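Every protein chain but one is kept in place in this view of the complex.
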Amino acid sequence: MNQPVHGPHAHSNASLSALMFQVILALTPATLYSFWLYGWPAFNLWVVCVGSALFWEALFLKMFGKAIFQHLRDGSALVTAWILALCLPPWAPWWLAFLGSFLAIAMIKQIFGGLGQNVFNPAMAARVMLLIAFPVEMTTWISPQAVTSAQPDFATSLAITLGQAPQAIDAYSGATFLDTVKNQLGQGKLLSDLLINQDYSLGATFQGMHSGSFGESSALLLLLGGLFLLWRRVISWQAPLGVLLGAGVPAALAHFFHPEVYPGAAFHLLTGGVILAAFFIVTDPVTAPTTARGRLLFGLGCGLLAWLIRTFGNYPEGIAFAVMLMNSAVPVIDRYIKPRIYGRTRKGDPLPTRPASNKSGGEV
Amino acid sequence: MSETSLQDRLGYQSLFLGVVVFVTCALLAFAYQMTREPIRLALENDLLNNFSQVLPAEIYDNNLLETKTDIQAPWGEFSWYQASLNDEVTGVVFPLTAYGYAGDIEMLIAVRSNGEISGVRVLVHRETPGLGDKIEVSRDPWITEFNGLSLQDPPPSDWGVKKDGGVFDQFTGATITPRAVVAAIKRGLEFFEAEKATFLTPVALSEE
Partner (left out) sequence: MTDYSRLAKNGLWTNNMVFAQLLALCPVMAVTGTATNGLGMGLATFFVLVGSNLVVSLIRHWVSQAVRIPVYIVIIATLVTLTDMLINAFAYELYKVLGLFIALIVVNCAILGRAEAFASKNTLWDTLVDSTMMGIGLTWALVMIGAFREILGSGTLFANADLLLGESFGFLEITLIPDYKGFLILLLPPGGFIAVGFLLVAKRWIDQRLSKDKKEPTESAGCSVEGHGA
């Protein structure tokens, strides 16, 4: 008789809330930096986003008859709301965050069956729906230079968050990098002239000194947060690498052949939401494929689609659309790239057995 | 039982289907005859109504519909109409198509004989509600900005939305739609200049 062995189960101490806590920890530096860049209105927005997400989560948990505190404590709603806040224009009015939380938590997550059941990444789907529904509010960007040189006081900030101070916003607004570059290229201007005029430099991008979403600002801090998660094994490397390659390689190739028309890889990776998406969004375990190879493919698809939408589409930023499209492709990916069942090959056939055990085949 | 067996015969089935098709076709032919004239009138009324929006009543006294003429443009063939006052040509009306955000935008433009725009209207479009649909005159007076303009005023290089370095306002949140409309109007004016001789020669009315 064979010796009894342990079951093929690996144990780790990772509970859901511990994982979520580490994600939050990784997001914190970039968030704090954004608060500093964009001032009180950004903080207000973040508070509204997180608060209303917890409110919607509790409400819908109650409606579906689930244990409210047990589910609230897992921190998933908090992370979703946090990422959503990072995807909004920093001075957006409160109702945008309130409604966005509703879309993310209630419509995308809870209606599909709650945590683990949603098809789409809640934050990305909510961002896309908001962008389609409120294109004006969702593209009113704030120039960080203006804010850091003249911070609005707290009273003005409240007015901005409550949507009562449009003239205050006008004084600070500015187009995003991606938007400007796309527009000017459309008019046949040369890329090299453009980037000089725009004060474009990798350093400025790393420091977040250009208009954009709340959390897209500092690629460097987001990158550090992402590397921290990789180090802690909260996320695996396949999906992030896929995004970076998927967006970077075509951008580099296009830039190589037509340097005056297509911006290069660094530009595409460091502007907009690519870094945020690569480390914090496509790594969402619920809406990504189950296998490592599947996740690599998923990431590649997200990156490539984002680059295609940015370059040839109508929108200057396409990462959110790309993630949603790839989310809907996940069942197909999972169908063709299956996890290997223990004791079987990838195709599902039994592993070849050793000749020795073959002889005693009839024993059991 | 005999009824069922009759219905099972191939001949009966073909005949029955044939009779049904014949009856319905006859009905449709009759209805077509009855509604043809009202539909034509409704279309004409609609066209005249559109003309009156782009062309002030005091600059023409002829029946525009009688002057319908076809012309070949770089983007395809279309029909145009000539306005005249006391037998002197005062302007032309012709359709334009802009390639907007959500497909084609059908427009109507009237140009006076001196090359000035008398009026432009958007007839059919599928642009985004609340953003691109400001090109409709019922929602926003934007389209009336073009009245009185020509290729000389502003100069051709300024025929664009402000975002592209031109002089026309775009809408907040929607640039593609106004950009397409401005480009189409410019295209129309250029075509008018190129074919001025044809457009401004009085159209020979076919006597009926």
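Think of it as A and B in the order they're written, each chain with its own count starting at 1.
To be clear about the criterion, a contact is a pair of C-beta atoms (placed from the backbone, for glycine too) under 8 Å apart; a residue touches a chain by one contact, two chains touch by 3 or more.
It should be emphasised that the depicted structure is a prediction, and the values quoted were computed from it without experimental measurement.
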What are the shown chains that the omitted chain is in contact with?
A, B
Residue of A:Leu59, A:Ala133, A:Ala266 or A:Ala329 in touch with the missing chain, whole complex considered
A:Ala133
Pick from A:Ala67, A:Ala155 or A:Ile341: which residue touches the chain that isn't shown?
A:Ala67
Hidden partner chain, residues of subunit B it touches
3, 7-8, 12-13, 16-17, 20-21, 24, 27-28, 31-32, 34-35, 38-39, 42-43, 45-46, 128-131
Could I get the residues of subunit A that touch the absent chain, sorted low to high?
61, 64-68, 70, 107, 129, 132-135, 137
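Basically, only the chains that are shown with their structure count from here on.
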Subunit B contacts subunit A in the complex at 101, 128, 131, 163-165, 172-176
In the complex with subunit B, residue positions of subunit A that touch it:
135-136, 139, 183, 186-187, 314
